[in-house]
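The complex appears here without one of its protein chains, the remainder shown in place.
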Amino acid sequence: MPDVIEQQDLYVSSFRALERKFAARDPRWLSRIRQEAIRSFAELGFPTVRDEEWRFTNVAPLTNVMFQAAPDETDSWKGEGLERALAGDSPDIRLVFVNGHYSERFSVIRNRAVGFEAGSLAALLRQKDGALEAHLARYANFRIHPFVALNTAFWQDGAYLRFPKGLVLEKPVQVVYVSTADETPLISSPRTLIVAEREAQATVVESYLGLGPGVCFSNAVTEIVVGENAVLDHYKFQGENERSFHMATSQIYQDRNANYSSGSISLGGALVRNEVNAVLDAAGAECALHGLYLVRGRQHVDNQTTLEHAKPHGSSRELYHGILDDRATGVFNGRVIVRPGAQKTDALQKNRNLLLSPDAAIDTKPQLEIYNNDVRCTHGATIGQLDPEALFYLRSRGIGSEDARNMLVYAFAGDILERVRPAGVRAWIEAAFHARLAQGLSPKEVL
Amino acid sequence: MSTSANQIEVIANQEYKYGFVTDIEQETVPPGLNEDVIRLISAKKQEPEWLTEWRLNAYRHWLKMKDPKWATVEYPPIDFQSIVYYSAPKMKEGPKSLADVDPKLLETYEKLGIPLRERELLSGVAVDAVFDSISVATTFKDKLAKLGIIFGSFSEAVQEHPELVRKYLGSVVPATDNFYAGLNSAVFSDGSFCYVPKGVRCPMELSTYFRINAKSTGQFERTLIIADEGSHVSYLEGCTAPMRDENQLHAAVVELVAHDNAQIKYSTIQNWYPGDKNGKGGIYNFVTKRGKCLGVNSKISWTQVETGSAITWKYPSCILQGDNSVGEFYSVALTNNRQQADTGTKMIHIGKNTRSTIISKGISAGHGKNTYRGMVKILKGAEGARNYSQCDSLLIGDQCSAHTFPYLEVKNSAAQVEHEATTSKIGEDQIFYCQQRGLSTEDAVSMIVNGFARQVIKELPMEFAVEAQKLLGVSLEGSVG
Partner (left out) sequence: MLTIKNLHASAAGREILRGIDLEIKAGEVHAIMGPNGSGKSTLAQVLAGRDLYTVTAGKVLYDGNDLLAMKPEERARAGIFLAFQYPVEIPGVSNLYFLRSAVNSIRKARGLEELDAFDFLQVSDGKMKLLGMDPSFRERPVNAGFSGGEKKRNEIFQMAMLEPRLAILDETDSGLDIDALKTVADGVNAMRSPDRAILVVTHYQRLLNYIVPDFVHVLANGRIVKSGRKELALELEEKGYVGLETTVAY
């Protein structure tokens, strides 16, 4: 088994092998960014539990696995299980990526006439879209974050969505990242860029699914720009199998009066880390971050959020609910920063956790950094168990103990699920959540 | 400064109403502290030998302790040798009945709004009046005695019920607990004592009214309340002091014991002299208050409205020892001008299914400094323990500050702990918003402050809720903007 340093070197040397392929395809500005990113990764290395941000998440299990990049072909996959990945029906935009590569066959782009830009990032790079250079890799900071650096160096493809000024899209846009790993552990580095221009309004559902039995490692980075007075609803669904790894960073930049909301749902994975970082960089921006995680067995899920209020009159609402069973472990670290100029900031943060087993554990850390006295900031964290009296009450009415338990768990999750706005997307997420509960919460196959 | 801010200043700029001095002949011991002074105090009170020894032991331990420095309050070192440890209005003997009480004292309490003459008594409230070091009068004593309730001065209790005093004194706050509790244990002069027997629901509010009058005097009272099995009692204390340029020390100890199924509700309206605008004078209020829920299903509830004192340092706490016992802490602390408050609570969960609620509201105005410091400790055996804490701070103006230090120590995984904290500011924005909806500045300020404090005020006995609301308004010598 290779040690961490060797693994790190392996990643760097495999970049060297790919370098020429990238250089043939990339515009020069992008080549420069990739080079910088791999240098940065070589310097940073994989994080350890000695790093404050990684204290409760040990990435050693990930660095112990020898991953391979999937071949650049998507035809051998026949779409088995894809229906599970679809949120609502008949979308105008659905972008499907298989092991990190764009699948034209399963993607749908209709109604282009209304003026949006949507498709494979790699393909659109060749069309010299100016917005790409202006935004790509400008927000997610690869200089300080090792996994963002890896993604920035290695990404092959991903979704690009641009909603021009004033465009209101009713139907949710679907971005689906599928992994089909079998015997060979596969790595992919999906890269997503979403730009909502002034007064545009859209809903994007980004999902990550393991449709193969094998181990995959999705190292994803999503950059989102919400322009002046634009409204963007963003849902991220994480449902890889329980042997897989998922490291994801969503980096959001908000302009004046921009309204962004995210719903992050984590059900799968052996080792999962979701980072959501929003910068409210102009007056009157509003941001809502909601999250739900349900883990069991020996799953580990880590949610890190940073809300940076940089300008006045911003408001943020953050609510994360976690449900942990068996020996599962969780981390919630919610950081709210209020910069000196951000008067009248209104920030609310809450993390609630339900431990279903005495061996499950959660480390929750709300972190307020306030450099301004004219603000209203609220934070709260709870850790609790199912109320035995409520359980007993349900059972005394003839409901079986398993059902009673699921009912209460579902009620706990309801606070988050009901915040998923498009009815089709909500129904889809609820179904996935239910299916997961129905599988029972006893220990499952673990790594 | 803008008009609205000026108006607020005018409304709020009311003087401390209780700053007068009563001219009465006092008997005081010379300033300073040593074993002789302690023996003298003990002798004046004709205390039994064991109590004198208890005091001396406390004093000897205290000598080894240091003034605590961890609170976020600032004050010059206190010279404990310049304080007068005993001062009492001269009386031939302890008053047998109200008729024997010096009319000057009765007048004093009347001026404070606490009539002691039976015919004018607040209905439903029994009062023990403590003037400097001693209790001067207790009302409704006989009526309470018929129910078996012992209510009166601590000194009396030492004479009449030494077995109860000996059993419970120091059982919740040991003499070695902390610096100021140690000092109090050595020199405490008087205070209130209350025992409610098994199964008795005390039919009226019990209250003690503390008054510091004499110069350079420290007030060290000791209160002990015991609620026996299945009994209920609601107790209220009020405090005022004259306006003096020097700082005066008030270091009290309050101990509560609740047996099986008993409930104690303890409310405080603390309005000691806060010092002047520039922070000159005022009381140092360094108090240890702790209740022990000894029995199953017992409940102790602390409610405090703290508007006075130059410095407040107190953490009314609950030891939740009995299974299913409940502790509550509701607090409004207002600091204005140069006042400082470091206050909060400790909830120690020992028994199973113990529950605690903490609601703390800090209001800072002027250069006021307000700190919430609270500890929730859940021990390993406290299966099913729950806590809910909410700490809100309201800032009025730009010069004041608010700090929140929650300490959570959870040793049992089946416990539920919830903490919320909010800091907000009233400024001209809020006032203007109200004005734009047709409200006057006066209405706007009182609406905002009382709205903020409402959760706590509603916990007070009804007779005092109105008083507390007024007090908040008067104490707001602040300005906005």
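The chains carry the letters A and B, assigned in the order they are written, with residues numbered from 1 in each.
The definition used in the following text is that contacts are C-beta pairs under 8 Å (C-beta built on N, C-alpha and C of every residue); 3 or more make two chains touch, one makes a residue touch a chain.
Every value quoted in this text rests on a predicted model; they were computed, and no experiment measured them.
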Option from A:Ser315, A:Asn333 or A:Asn351 whose C-beta touches the chain left out: A:Ser315
Option touching the unshown chain, where A:Ile38, A:Val98 or A:Ala288 are the choices: A:Ala288
Hidden-chain contact residue, picked from the options B:Asp276, B:Asp429 or B:Glu467: B:Asp429
Option touching the unshown chain, where A:Ala23, A:Ala60 or A:Val168 are the choices: A:Val168
Subunit A residues touching the omitted chain (full complex): 166, 168, 199, 201, 229, 231, 256-259, 284-286, 288, 313, 315, 317, 344, 346, 348, 376, 378
Residues from subunit B at the interface with the omitted partner, ascending: 2-4, 392, 394, 422, 424, 428-430, 432-441, 443, 447-448, 450-455
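Just so it is clear, only the chains that are shown with their structure count from here on.
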Where subunit A and subunit B are represented by their mean Cα positions, the distance between them in whole Å: 51
In the complex, subunit A residues that touch subunit B: 344, 355, 358, 361, 370, 373-385
Contact footprint of subunit A on subunit B as seen in their complex: 386, 395, 398, 410, 413-425, 427, 429
